[in-house]
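Left out: one protein chain. Kept in place: all the others.
Order of writing sets the labels: A, B and C. Residues in every chain begin at 1.
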Amino acid sequence: MTKLKWGMIGGGEGSQIGPAHRLGAGLDGEFEFAAGALDHRPEAGRDYGQRLGLDAARAYGDWREMLDGEKNRADRVDLVTVATPNATHYEITKAYLEAGFHVLCEKPMTMTIEQGEDIVRTAEATGRICAVNYGYSGYSLVRHMKAMVARGDLGKIRLVKAEFAHGHHADAADADNPRVRWRYDPAQAGVSAQFADCGIHALHMASFVTGQEVTKLSADTVSCIQSRELEDDAMVNFRMDGGAVGRLWTSSIAIGRQHGLTLQVFGEKGGLRWAQEQPNQLYWMPLGERLQTIERGEAGLSPEADRTSRVTIGHAEGMPLAFANIYKDLAEAIRAEKQGREMDPAANLYPRAEDGLRSMAAVFAVAQSGKADGEWVDARPPMYR
Amino acid sequence: MTKLKWGMIGGGEGSQIGPAHRLGAGLDGEFEFAAGALDHRPEAGRDYGQRLGLDAARAYGDWREMLDGEKNRADRVDLVTVATPNATHYEITKAYLEAGFHVLCEKPMTMTIEQGEDIVRTAEATGRICAVNYGYSGYSLVRHMKAMVARGDLGKIRLVKAEFAHGHHADAADADNPRVRWRYDPAQAGVSAQFADCGIHALHMASFVTGQEVTKLSADTVSCIQSRELEDDAMVNFRMDGGAVGRLWTSSIAIGRQHGLTLQVFGEKGGLRWAQEQPNQLYWMPLGERLQTIERGEAGLSPEADRTSRVTIGHAEGMPLAFANIYKDLAEAIRAEKQGREMDPAANLYPRAEDGLRSMAAVFAVAQSGKADGEWVDARPPMYR
Amino acid sequence: MTKLKWGMIGGGEGSQIGPAHRLGAGLDGEFEFAAGALDHRPEAGRDYGQRLGLDAARAYGDWREMLDGEKNRADRVDLVTVATPNATHYEITKAYLEAGFHVLCEKPMTMTIEQGEDIVRTAEATGRICAVNYGYSGYSLVRHMKAMVARGDLGKIRLVKAEFAHGHHADAADADNPRVRWRYDPAQAGVSAQFADCGIHALHMASFVTGQEVTKLSADTVSCIQSRELEDDAMVNFRMDGGAVGRLWTSSIAIGRQHGLTLQVFGEKGGLRWAQEQPNQLYWMPLGERLQTIERGEAGLSPEADRTSRVTIGHAEGMPLAFANIYKDLAEAIRAEKQGREMDPAANLYPRAEDGLRSMAAVFAVAQSGKADGEWVDARPPMYR
Partner (left out) sequence: MTKLKWGMIGGGEGSQIGPAHRLGAGLDGEFEFAAGALDHRPEAGRDYGQRLGLDAARAYGDWREMLDGEKNRADRVDLVTVATPNATHYEITKAYLEAGFHVLCEKPMTMTIEQGEDIVRTAEATGRICAVNYGYSGYSLVRHMKAMVARGDLGKIRLVKAEFAHGHHADAADADNPRVRWRYDPAQAGVSAQFADCGIHALHMASFVTGQEVTKLSADTVSCIQSRELEDDAMVNFRMDGGAVGRLWTSSIAIGRQHGLTLQVFGEKGGLRWAQEQPNQLYWMPLGERLQTIERGEAGLSPEADRTSRVTIGHAEGMPLAFANIYKDLAEAIRAEKQGREMDPAANLYPRAEDGLRSMAAVFAVAQSGKADGEWVDARPPMYR
């Protein structure tokens, strides 16, 4: 089977995100790293790309050069990953979609709701895939949670409880640490800090697993370290379009929590609990029965779980493989298109532009509600109201 | 050392609360069960009391008869426990305080804020102890959390996160189960169901451990089982008088959670986490260090923890011993008074009328805010504003 | 219901074991503390007894005085607890059994196998109860494990794995600490240290839960701290009379383990796992299904579990209540005898002289095998061969 060709923008030498994407894209042997514009300094990018094995002709100096170079090649890249600074995602993603490329964009997809709507419309108009990297949704047991909800194991969903709480910004001395400070500065980070950075992962998970979208929300945002203008802790109550009630806590001052991405879903017929830090176990209690431990890799899980599980039961899988599952979905989507067939529905789960847009709308809604003493605000993008 | 004399009102044959109090009061050999009015049916109460070993003369038919009988005895009871139906707590507690008895009242102490203020004033005026049974505060490691906060180990407290979430009322069929239904019926339960039943334990814990009182709150209350008029799930954000932010979740539809009383406290210098279901371990992370497991019974804990710990490290202690610690506190308080000395400050931690009053104010505030879309409301009793 | 009368020998002021027994005996209100010879110093014992509320006439100076005093009383004690130094257990227990008293003896019941056999024969001859305090067998979920095995939930038992490993004697400096040193000195401790002190609890649990007795064993005993003559770590492989294979590890140098009493039982049809440090959960996997969490207090457990469970599901119970369950069993046994009826079979689970004897035989077998490079030796008392 011929490998698909993959290109990357951003993720230069020394970045964390670059190796993570190359690992994820390469893991299953579906994608070949074929082109890149890896650095905002053209020469550094060209040099690093070649050291990573790119042909000199496809180790580009910037994203425009790469767009020009690739769009006319017969063997042009099948997928472009955009992992540049946040403020540039919109422009680059839009340009590549319009040139007919499939795109996987890092979060946040855009800086404004209007841009987000534009990307959604562009993706629709061009028929190109615009995926957004909510990588935690790639975990095998998260996929299984979604499948269980979808097939009705929990009955109607009553409540979803999500958390993403860590303590890595709890040191008041970090108020002066440039690597932390910018995150809480509206001039650099926008309208939200901790919710925009971490909370939206948890919110995406809540939507992903329940299959419901957020309609309105009420937020209590606080800066526990008072010199911060943006929030380092937020509690968000929300409502979903299928009737579920939502509760989401996110924090960066929760000393003792390392990451703290957890999801609990309660329905009429049972409850589920999962935590990212020990992602190979899922706790499930059917109404009136006992708590059961579902193990990743056990026999009889859903097709959605099976295809995203790689090692046998009892062995751990972690975040890099979850992330790789997003690429695995995309490989299937792209191959299905090339082959003119329907894609495997169990793979059709990658997060997409709509999710990126909804996240952006939620970020603005949280900021607005937080400033208004928790007033309930519409969390839907205008185009979905 | 002569035993103190103890009397009980309510807790008749077949009740759960009766044996729990007798166990708690008797555990350390401090109290002798000397008088009782155990049943609303006078003959049943007299008979049951005698079967439990009371003298016939002190196995009373009702609380008024007991009050008359005891108040003039030289060997009158030193402490009266009130474990009758909720609506009667106020009247009985007040009468005994005014007659000069120390009282331990089951929660809720009263049905209204006004009654609560009256009890607080009565206790002050009479100089009698009016304790309220928030028994979870008796756990040795909960006492240690309070001591750690008080001595500054965490620095200034930024955030407290409390939960009390179970799934025991998650079955929609229970809407017709009389043992469950009344709890969600305002005519029988008052203005709140799950928050008043469980949430206030978690809220009391938050105050107990931080040493701060709730000033205002915003609540999102929902009835996940729609036939219920009162809430079966609530999220409460609050602020405390020492500057801490609070977040409290309580639920009775969280299938998979058995009890779910947990407390996390985050300060400038460290974070703590404790869960009632495994109460012999406390997780503590000092800022910039590793998570540590504090074991109940380990050497070098605070005096508050040491005096409430009864078996050696590595052995489990549970709820009945926590509950007994409230009685242990009260025994020390009563003996100190009799002996005209200061009581051991490490024992001066039993919940008291002020706590019962504040809980009642919080219940009404949650109900009011819940009806007003989460509007922030003053959660202080009028007499403390 | 009249209380039973209870007496205690040993457990003087400042001891740990005295309060534990008084708590256990008193917890359910079944026993009244009526007589005692609490200290090897007669005056101290009489004084302490009276301060604990004994009549002066029944606060005795030594165990012989108490035997003389009690045996002719109409209201003589129904049960005597022997909690004196180990070397005196045999003589005292035998004397009280012969005088017609029921006895609960602390472990070890005797210092030799011959003495153990003598006690078993004496108990048989007199028809008196001779219980031995293996208190961990009183935990509600341990009782449930036994019931599950007995009713066949696990099928034939293949393997039992027991551990009792702590690190409280891991400091080499303790070689000179008199509170630790004597335990490893054969002149004071006999033929075994860690196995005799802790291992036999785990071994008793293995027999208690499986309903099988040890027939032979092979031991690897080591002194990790080399100045110790007796073992501080032992691995014991054994075989049981119902065909089960056994494996038991005990250690006092396992830094990081606080207590470490755990039991795993594997049968043809399922596996069980329980740990004393979190005793309110039991993990059960039926063959081919998922791991389930059994909660103490859940509906539908065995009668053996139900009668030894005191608080509702989700609340913790600990060691003091487990210990009290031994007294609860004994109260039922004694009352049944007084009333001339069969006792409740679910209460007929207290450890008895036969268990004390078998433990002693196991201790000697471990010591013998340990010295002989793990040679397999008969672990049965001669009278059961």
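Following the convention adopted for this analysis, contacts are C-beta pairs under 8 Å (C-beta built on N, C-alpha and C of every residue); 3 or more make two chains touch, one makes a residue touch a chain.
All figures in this text were calculated on a predicted structure; none of them were measured in a lab.
Can you say which of C:Gly69, C:Gly138, C:Gly199 or C:Gly270 touches the chain missing from this structure?
C:Gly270
Per the definition of touch given earlier, which of C:Glu30, C:Asp233 or C:Glu332 contacts the omitted chain?
C:Asp233
Can you say which of C:Gly100, C:Gly127 or C:Gly256 touches the chain missing from this structure?
That would be C:Gly256, which touches the missing chain.
Any idea which of A:Asp220, A:Glu317 or A:Glu332 touches the chain not displayed?
Within the whole complex, the residue contacting the unshown chain is A:Glu317.
Tell me which stretches of subunit A touch the chain missing from the display.
Spelled out for subunit A, the touching residues are 1, 3, 16, 19-20, 22-23, 26-29, 51-53, 166, 168, 258-260, 276-280, 295, 310-321.
Which residue numbers on subunit C touch the omitted chain?
On the subunit C side, contact with the omitted chain comes from 158-159, 161, 167, 170-172, 218, 220, 222, 224, 233, 235, 237, 245, 247, 249, 251, 253-257, 264, 266-268, 270-273, 283-288, 291, 373-376.
What does the interface between subunit B and the hidden chain look like in terms of residue numbers?
Answer for subunit B: residues 290-295, 298 touch the chain left out.
Please note the rule applied: only the chains that are shown with their structure count from here on.
Please find the path from subunit A to subunit C through touching chains that uses the fewest steps, and give that number.
1
Which chain has its C-alpha centre farthest away from the C-alpha centre of subunit A?
Relative to subunit A, the chain with the farthest C-alpha centre is C.
Just the number, please: Cα centre separation of subunit A and subunit C in whole Å.
It comes to 56 Å between the two C-alpha centres.
Report, in whole Å, the distance between the mean C-alpha point of subunit A and the mean C-alpha point of subunit B.
Subunit A and subunit B have C-alpha centres separated by 44 Å.
Would you mind listing the residues of subunit B that make contact with two or more other chains?
none
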